[in-house]
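The complex appears here minus one protein chain, its other protein chains still in place.
For clarity, chains are labelled A, B and C in written order, and residue numbers in each chain start from 1.
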Amino acid sequence: MAETLAELFSATRTQSVKLCRHLTTEDFGLQGAAFASPPKWHLAHTSWFFETFLLKPHLPDYPEWNPAFESLFNSYYNGVGEPFPRHQRGLLSRPSLDEVLEYRQHVDSHMQALLQDESHPQHRQVLQRCRLGIEHERQHQELFFTDLKFSLSLNPLLPGAFPALPATTGSHAPPELSWQHFDGGVVDVGYSGEDFAFDNESPRHPAYLQPFELASRLVSNSEYQAFIDDGGYRNPELWLADGWATVEDLQWRAPLYWLDRAREGEVYSLHGVIPRHPDAPVCHLSAYEADAYARWACARLPTEQEWEHAAAPEPVACPGMDDDIYHPLPARGQQRPLEQLYDSCWQWTRSAYTPYPGFSPPSGAIGEYNGKFMSNQWVLRGGSCVSNAGQLRASYRNFFYPADRWQFSGLRLARDA
Amino acid sequence: MAETLAELFSATRTQSVKLCRHLTTEDFGLQGAAFASPPKWHLAHTSWFFETFLLKPHLPDYPEWNPAFESLFNSYYNGVGEPFPRHQRGLLSRPSLDEVLEYRQHVDSHMQALLQDESHPQHRQVLQRCRLGIEHERQHQELFFTDLKFSLSLNPLLPGAFPALPATTGSHAPPELSWQHFDGGVVDVGYSGEDFAFDNESPRHPAYLQPFELASRLVSNSEYQAFIDDGGYRNPELWLADGWATVEDLQWRAPLYWLDRAREGEVYSLHGVIPRHPDAPVCHLSAYEADAYARWACARLPTEQEWEHAAAPEPVACPGMDDDIYHPLPARGQQRPLEQLYDSCWQWTRSAYTPYPGFSPPSGAIGEYNGKFMSNQWVLRGGSCVSNAGQLRASYRNFFYPADRWQFSGLRLARDA
Amino acid sequence: MAETLAELFSATRTQSVKLCRHLTTEDFGLQGAAFASPPKWHLAHTSWFFETFLLKPHLPDYPEWNPAFESLFNSYYNGVGEPFPRHQRGLLSRPSLDEVLEYRQHVDSHMQALLQDESHPQHRQVLQRCRLGIEHERQHQELFFTDLKFSLSLNPLLPGAFPALPATTGSHAPPELSWQHFDGGVVDVGYSGEDFAFDNESPRHPAYLQPFELASRLVSNSEYQAFIDDGGYRNPELWLADGWATVEDLQWRAPLYWLDRAREGEVYSLHGVIPRHPDAPVCHLSAYEADAYARWACARLPTEQEWEHAAAPEPVACPGMDDDIYHPLPARGQQRPLEQLYDSCWQWTRSAYTPYPGFSPPSGAIGEYNGKFMSNQWVLRGGSCVSNAGQLRASYRNFFYPADRWQFSGLRLARDA
Partner (left out) sequence: MAETLAELFSATRTQSVKLCRHLTTEDFGLQGAAFASPPKWHLAHTSWFFETFLLKPHLPDYPEWNPAFESLFNSYYNGVGEPFPRHQRGLLSRPSLDEVLEYRQHVDSHMQALLQDESHPQHRQVLQRCRLGIEHERQHQELFFTDLKFSLSLNPLLPGAFPALPATTGSHAPPELSWQHFDGGVVDVGYSGEDFAFDNESPRHPAYLQPFELASRLVSNSEYQAFIDDGGYRNPELWLADGWATVEDLQWRAPLYWLDRAREGEVYSLHGVIPRHPDAPVCHLSAYEADAYARWACARLPTEQEWEHAAAPEPVACPGMDDDIYHPLPARGQQRPLEQLYDSCWQWTRSAYTPYPGFSPPSGAIGEYNGKFMSNQWVLRGGSCVSNAGQLRASYRNFFYPADRWQFSGLRLARDA
């Protein structure tokens, strides 16, 4: 396994840099909001993770690159010290991009040395921790896309960061929406395999589900347009109280990135401004919008247990970020009971992000990875067109605040059977 | 049942006014924060509820008291129109207290006429809706206490609103904390009786619980002091991320209302400043503080399903607000497996306030009562020394934001078995 | 002089209470914004002034009413200690109005004793300081009106605090506006008499003025309406940069208190909602609005030196608050070169409130009275219908922030000759 892991490490590290190949040097420093970190920061922070949790504690005589980086590229691990303020990450013109790339090389070469040392007394723990670092970097690869998209969208030039999509993309006829039935009862949820999973997916445990139905595909742009046309954003009765307050406060009238400059609807994408395909899944919704749409459609959001139970038998195979298409496409004709589980948009559930029964995080700063966020956030399930497909699975719990819209977040309806 | 309901109506209405008997006229207009409504507003709003949801739709030729009140005393029912801004309720010096009391009389006499009319075509619905209005007013009776306490606490004179407590109060020896075991499995939760319950307690449904243990009593002031003394408010590892951000932002160092002006700890109460009894339950905690304490104590908060399952066999009998003691007292010697369920402080659970499977609110503005708040809030269970004991039961779901501290909110520990 | 001063003291103190005779008890606690203090607070603070600056330092064995009042009713004198936060003055339901009135009596009787004691070693200084306290209270009498008006205006019932105006009020034909010429040159400004004046009016000193012209009367409502109709509030070229930012931020579209609910323009006044008289002076303008109007009218605001030089020969005689008319009326036919100098609205100048050459405040906390506000505020000159006419004079310097609108502030045009 050690050899394979070193390869996976190397491939993941290389991929992170390759994803940036179309950026200008100035793009690397861009931070459009506190939550949207600059590309350069992602490149540095993912290296910091290996340095902090592997090289410093486990590699004897490891030469630290720069002591100031300990704080500068710490995201939120209070156990490591006071992190540099999140909203100021865009102000770090120094270290330069070149130095950050050198820092990555420095970390990579020492990591390879550590991984190769099978005689290391904590060799097994090193491998496990390294795998966590790889999965961590894969998560930041997705954040690289979502953060960059948000930051560039604030530029009135609306620049595309990636080459234009091929013209033929998404010309398939859209499938009808069908409802899949599930009997419920006592079912098991949570990760149970031998491969990697995050701590928050454990322990696997029984849950009781009522009979329910799940939509075969995601809600589309044209369906969401009908909600808007019906006054969905002006009718408080459709909204949770906090959602309505947000709609009024932020003057939401459509999903994030929808543009209505011309007669035909457009949308801002990582490939620039493109027409809004009516059959493509609606994307960049807050949980409040997803919930309001569901209420308007006489349905509801699924719980995360329902979603996982329904999705577990389905295959994960999807390109994710690997096909260089960073925008959700219309569903092809239906081939499986549940389509678009992993390849288009994350799907909001109505479940608050709380610990599973018996959950306990590891001790030390690494325990801050997942556990401390278990308040006020909602669970999303599935995956998206900018996910690293290698880390998706039915039990994966993604989580964001219900007002967050900058992720590739969409909506699959559920209803009581 | 009609006769009894009219009596209950009358008794509840009378009680609301009687609770205010110690206030000065100027106290009636006091609003210490957006969330802490003035006593006069509570008196008016509870009348507005009957006027809006019973008299206007159901009593022919009902003479509206003042059309401006429709907006002025609407709390949050968008279906009724735009409410007067919540944070400005303290600015309504007019209508005067006298006029509000006349308004109450006006509503009361017409309500009695409506309730007595057994030939009314919607008589049954009128009775049901009236019962909801009574329970609504009982909730506002508790809010009257908590809001007034908060507002008065901002006055450096720290005035007591109610007569001093008898000196002998709370001189009992405190019981040891013991852990009660529960086997879990598939259990039913939610209201199942024939009497009144709120819509959010339904439908009753099965849930799967792991084996767990629940503390026999609430966490006490002296136990919480040990947490503080151990640096509990300075150690981010004990806190949820949002909780720690709140601690830093608001500079929390102790529960709300703790005073440390002299060597001996004191606490502000509705009876004025009093010594902090070490054996009394710690009160006015946010969910974040409750959660951090539990982590420090190697325990956790219960889920609302665990709490309800454990409490269901226990009797509710408690004085609540009826004994004119508006401050939580030390537990008496243990007589039941679970003490202090209803009579001292509400107990934070780790459960987010979400809909039960199959829940659907009634249509129309009345449907806004509970359902639209099902995001970002946490469930508390039990009751408090300022509750109207007549409305407490094991299935009752109280809910507040996790940062809220002005309710009588305390903490009962749980742990995995 | 001592006897007269004691009488003036007594008359002023009595008058402050008498001005409140139409209020409800609940009105006394009303604070609509941080800058709009409650009536009860004004009654207490003016007493605090005498207690702090006269009784405590000068009356042997003076029995302090309540030590907590030292902070509670301190407005801004850091030399006396930390004042109670300004924005929370409306939260002081205790002490009650009755107690505040008793506090006034207590202060008054001891003040009389102090004033009568001609053998007091600092008798002369006591008299001078007492006179300052009287003038201070007169200023608060005006603030009582302006603060109350603002606070009541936030109530959707728009209650009048005082009896309705007589129907015949303001039926005079308005005079034409004429321009009065002044030659300028080296002129003296500042107070030069033997009577009382505030420290900021001194020393009298020469200033050089260019030839200028001053409008014979104030700008009227109908003139200001023409500015609005011409898009005055939508054209940034008319505004100072900070003014335009304020217009956009606060969405100003008309002077404060203008109501446009019906076809005919109305205005909220201390006498309730009344029609907006086209010939009455426009009132409740910010300096930014006054400045923008002047630019639109191809004129400018006067400097405070110009205003004082022009007004010095004119008599002050005006009723101010004494006629129970608390709203500016149309000008009568022109009888003097400059009308409406003191009796309608304060007049914004373009002068920043800065120290006169050679100005130095007295030492100690009393030195904080005027001097420390000499930044960012603008000078207004004249007086208003809610001023205590006894304290008006040509050299009086009133000052507020340029965005402030809740004073009775209007506009007299000037232009270069």
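By definition in this document, a residue touches a chain if its C-beta (ideal position, glycine included) is under 8 Å from a C-beta of that chain, and two chains touch if they have at least 3 such contacts.
Just so we're clear, the structure is a prediction, and the values are computed from it rather than from any experiment.
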Checklist entry - Which chains here touch the chain that is missing from view? => result A, C
Item to check | Contact with the hidden chain (one of A:Ala11, A:Leu154 or A:Val186) | outcome: A:Leu154
Checklist entry - Of C:Asp242, C:Asp260 or C:Asp324, which one is in contact with the hidden chain? => result C:Asp242
Next on the checklist: Suppose we count only contacts with the excluded chain; which residues of chain C make the list?
Outcome noted: 76, 78-79, 186, 205-210, 236-237, 239-244, 287-288, 291, 350-352, 354-355, 357-358, 367-368, 372-376, 378, 402, 416
Checklist entry - So that we can see where the missing chain sits, which residues of chain A does it touch? => result 24-30, 32, 40, 68, 71-72, 84, 88, 90-97, 151-152, 154-157, 159
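The rule we apply is simple: only the chains that are shown with their structure count from here on.
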Next on the checklist: If a residue has to touch 2 or more other chains to count, which residues of chain A qualify?
Outcome noted: none
